[in-house]
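For this depiction, one protein chain was excluded, whereas all remaining protein chains were kept in their positions.
Chain lettering (A, B and C) follows the sequence in which the chains are written, and residue indices restart at 1 in each chain.
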Amino acid sequence: MDSLPILSLMTYSPLVGALIILFWVNAPANAVRWIALIAASVSLVFSLIMLAMFDRSDSGMQLQETFRWLPDVGIEYYLGVDGISVPLVILTTMLVVIAILASWDAIQHRVREYMIVMLLLATGMIGVFVSLNLFLFYIFWEVVLIPMALMIGIWGSANRIYAAVKFFLYTLAGSLLMLVAIVATYQSYFEQTGERTLSVLQLSQGDYGTNFQMWVFLAFFFAFAIKIPLWPFHTWLPDAHVEAPTAGSVLLAGVLLKMGGYGLMRFNLPMFPDAAEAFAPLIIVLSVIAIIYGALVALVQTDLKKLIAYSSVSHMGFVTLGIFAFNAQGMYGAMIVMISHGLVTGALFLLVGVVYHRAHTRAIEKFGGLATNMPIYASFFGLFMFASLGLPGLSGFVGEFLAILAAFREYPIAGIISMAVVVLSAWYMMWMFQRVVWQRAPGEPPDHDDPELKLAGSEAPPKVAGGSGDHHHEDVDPRTLSDVNAKEILTLVPLALLTIWIGVHPGPFMELMQPALEALLEPFGGSGF
Amino acid sequence: MNELMPEQFMFLSAALFIIGMVGVLTRRNVLVIFMCVELMLASVNIAFVGFAWEFSQMTGQIFALFVIAIAAAEAVIGLGIIMALTRQRDTVDINEVRELRQ
Amino acid sequence: MAAEVLIFNLLSAVAIVSAVAMITMRNPVHSAIALVLTFVNVAAIFIMLRAEFLAAVQIIVYTGAVLVLILFVLMLVNPDDLPEFHSGKPMQNVFGFGVGLILLAEISVAILTRTVVAEPGPWNEEGVAAAGGNIQVIGQLLYSGYVLPIQATALVLLAATIGALFLGRPDEDQEPSPKRRTVATISLAHTRGADDDLIPALRAANIKREAGDRDLIMARDADEFTTSAEEEEKKGQSE
Partner (left out) sequence: MSSWLFLIPLLPLAAAVINFILGRWFLQHASQWLATLAVAGSFILSIPVFLEIVSDEQAISQHLYTWIPAGDFDIPVTLFVDQLTATMLLVVTGVGLLVHIYSIGYMHGDPGIYRFFSYLPLFVFSMLMLVMANNFLVLFVFWEAVGLCSFLLIGFWYRRRSAASAAKKAFIVNRVGDFGFGIGILLIFVTYGTIEYAGVFDMVGDASQTTITVIALLLFTGAIGKSAQLPLFVWLPDAMEGPTPVSALIHAATMVTAGIFVLARAYPVVSQSADAMMVISIVGIATAFVAATIAVTQYDIKKVVAYSTVSQLGFMAFAIGTGAWIAAIFHLVTHAFFKGLLFLGAGSVIHGMHEEQDMRKMGGLKKYMPITYWTFLIGAAANAGIIPLAGFWSKDEIILGTWLYDHTVIMVIAFITAFFTSLYMFRAVFMTFHGEERFNPDEVHPHESPRIMTIPLIVLAVFAATIGFIGFPPEDGWFHHFLINAFPGLTLPDVAWSTIFIFAGISTLIALSGLFIQYMAYVKKSISPAGIAGLLGPLYKLAANRWYLDEIYDVLIVRPLVAFSMFLWRFVDAQVIDGTVNGVATLVTYTSQQWRKAQTGLIANYVFAIALGAIIIIGAFMIFGSNLFQ
């Protein structure tokens, strides 16, 4: 492409913002926030331009950018997008803007460093989705890791260091294995063709022995399974989510987990199709365990964030379930689950952040009756709760139903078991909703002492006067919490609209992915198209 | 044995090196250990020069020259450290300097 | 030719013997003198190996500069601090010599069983003579092919000089060491460290100090009242 290097512009505009903040040493906090917001917004605009330039009928890589870097060893600067990465890139750029808005008031401490870390993270995440050279990919992959660990470790809550270290080591263990696998693939391809390359597209053309494929597939898979996270590699997730600041949780759930699913689709499947098919039954089993296990464990959580974190384990199980069913519905399902989970779980974490910011607690039993004094909040909470438990018409259903259908076509038992999640997800989400948004605050009198309720007292005014902004760390009466403000609504509305849009009319999204998914499925017979 | 054999200077070099090493191992006075290190460096020089002689090369001699230069630099710094050490701790006993233990 | 071998062997023997002497002498000054002897022998061997310039450098740098430096430092160190006079560590010696012997044996076997093969270079006796002698050859080589290493070495030496200046500067904020000596000793013979078995004798003497800023004690024996601050402290605690 001799035109605008749109992908690089998109990838590095957050980095530019970070550098500006870095060198403006005495920047006031608000200026830092604005710079970060502008940098992220510029990135979002570029990603939308990319979407406009993207040719929906082409299955190959588009908007490619190549730059010779270390040509002798096959390392080059190689960017490109296809129908798999475009939605994820836009999801990322959008969530970064939302995350920055969500941190606007929540982060008051080391704002400058926070925004640098945030923008660095943004560059890393976008880079992961657009880089087509394994070397470059690995760099971006690791670039994501460090800011996220810092974000958890510095701006997290009480047990943050443990969570940050756990997150870091877990992910690093996976990515080191991946590094070994990258080198092995590189060497094997070199031995076959005499050409040294790390380009994904070229490496996918290689013909690797079955035994070799098995090992290298496992190494890649391990890295991605930790990121997804697939059972039993998931235990870092609840800790990381619980301790991370709100924006960190949003990006963790919204983007970082998607890197795992994306990695499987971009690397494991095209490069090692035989191993993928050989391991598919095992991975399906793990996915089904993850789906049910995550839902069951979410059932008994007492911490809002932990509950959503375990529900993430359950939802992300559908990604692997869909991918390894190797049919059209599965691929669509996996993609839509990833997008939908990014939107919905991101929004749920934002919503938890809203009350956490006001009440300084995430314990479910400390809340109650939020719908009375926070009606808008309750509406959003309800919407995203239903999206999360897979109500048709919202985004969660489309992806999960397709994934279950895909699994059912190949492995009926897996499909049936994972279908049980419709009951469990309703159970845990509604359990939370009932306690947090409905009913009454823990201190209020029970039903029978409250005569106005027997009448039509659904919207009884709060009995305790006072606003929010109470910064005591003791229990804050949930009746005093103020409703979401304009900034918070601004962060939630785009997510809500997209959730409904994908749920009601997923067609445009699916057409965007179709050529790429079809090409991806080709080595597997491409059934379902 | 009417000609100088390479084994001879090699043996000399090895012997001096090992004597130096044994000195480092057994002595406790930092200054003596320091002298032993100098001895070991000199023994390496013998090997350098000896091989240069053996193969009619000059590289060995030049390397020996560098070794001497570095040894001089090392002597200056090492003795400086020993001076600082004695000033601070009043001892030159290597066994009392255990800062390397974390 | 036999004479050359003989001289070489002689020089080697002296070098080895003096090296052994260096590591076995208890007094570091003696060690230093033994080391000088070794270095002079090495320089002589250098001459035998047609490295005249190196021999000169060896004498000047090692024997002249380094050893003098060492002796200076030795003079600055309080002789009572010399550790060899205190308690010994026999196991350390046994292990040290053991390891040395094994290694020597191994290397000897290696020397005797292996031959080093290389392409002979141009710098035989005639070549060197043709170039004008050893110093000329070294000079030419150093400033043609080895310019960069020579520069680097210069930098290293400069850094070492600066480092030495830094290390040698007086510590102003350094608090006086708690281990400062409190008992003055007038030595009748050469200095010795205090040995454990002398301390009872010191206590038995129970000498009172005279008034004044200095302690002045007459001793019958060099070791009679030698003690260290630690023992003083211990004594203070027991009283």
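Following the convention adopted for this analysis, contacts are C-beta pairs under 8 Å (C-beta built on N, C-alpha and C of every residue); 3 or more make two chains touch, one makes a residue touch a chain.
On a predicted model such as this, the values are computed, not experimentally measured, just so you know.
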Among the chains present in the display, which ones are touched by the chain that isn't there? A, B, C
Looking at the full complex, which residue from A:Ala31, A:Ile154, A:Leu296 or A:Leu490 touches the chain that isn't shown here? A:Leu296
Touching the hidden chain, out of C:Met75, C:Ile102, C:Ala130 or C:Ala159, is C:Ile102
From the list A:Thr171, A:Thr185, A:Asn327 or A:Thr480, which touches the chain that is not on show? A:Asn327
Which parts of chain A are in contact with the chain that was left out? 166, 169-170, 232, 234-235, 293, 296-297, 299-301, 327-329, 332-333, 369, 371-372, 375, 379, 382, 386, 391-393, 397-398, 401-402, 404-405, 408-409, 412, 415-416, 419-420, 422-423, 426-427, 430-431, 433-434, 437-440, 446-447, 450, 453-460, 504-507, 510-511, 514, 528-529
Please give every residue of chain C in contact with the chain that is not shown. 92, 95-96, 99-100, 102-103, 106-107, 109-110
Over the whole complex, note the residues of chain B touching the chain we left out. 21, 24-26, 28, 33, 94-95, 97-102
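Convention: only the chains that are shown with their structure count from here on.
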Centroid-based (C-alpha) most distant chain relative to chain C: A
Averaging C-alpha coordinates per chain, one finds the centres of chain A and chain C separated by a number of Å equal to 66
Residue numbers in chain A touching two or more further chains are none
Within the complex, chain B is touched by chain C residues 1-2, 4-5, 8-9, 12, 15-16, 19-20, 22-23, 28, 31-32, 35, 38-39, 42, 45-46, 48-51, 53-54, 57-58, 61-62, 65-66, 69-70, 73-74, 76-78, 81-84, 86, 89, 92-93, 95-97, 99-100, 103-104, 107-108, 111-112, 116, 118-124, 127, 134, 137-138, 141-142, 146, 149, 153, 156-157, 159-161, 163-164, 166-168, 171, 174, 177, 179-180
Which positions of chain B touch chain C when the two form their complex? 1-4, 6-12, 14-16, 18-23, 25-29, 31-32, 34-36, 38-39, 42, 45-46, 49-59, 61-62, 64-66, 68-77, 79-84, 86-96
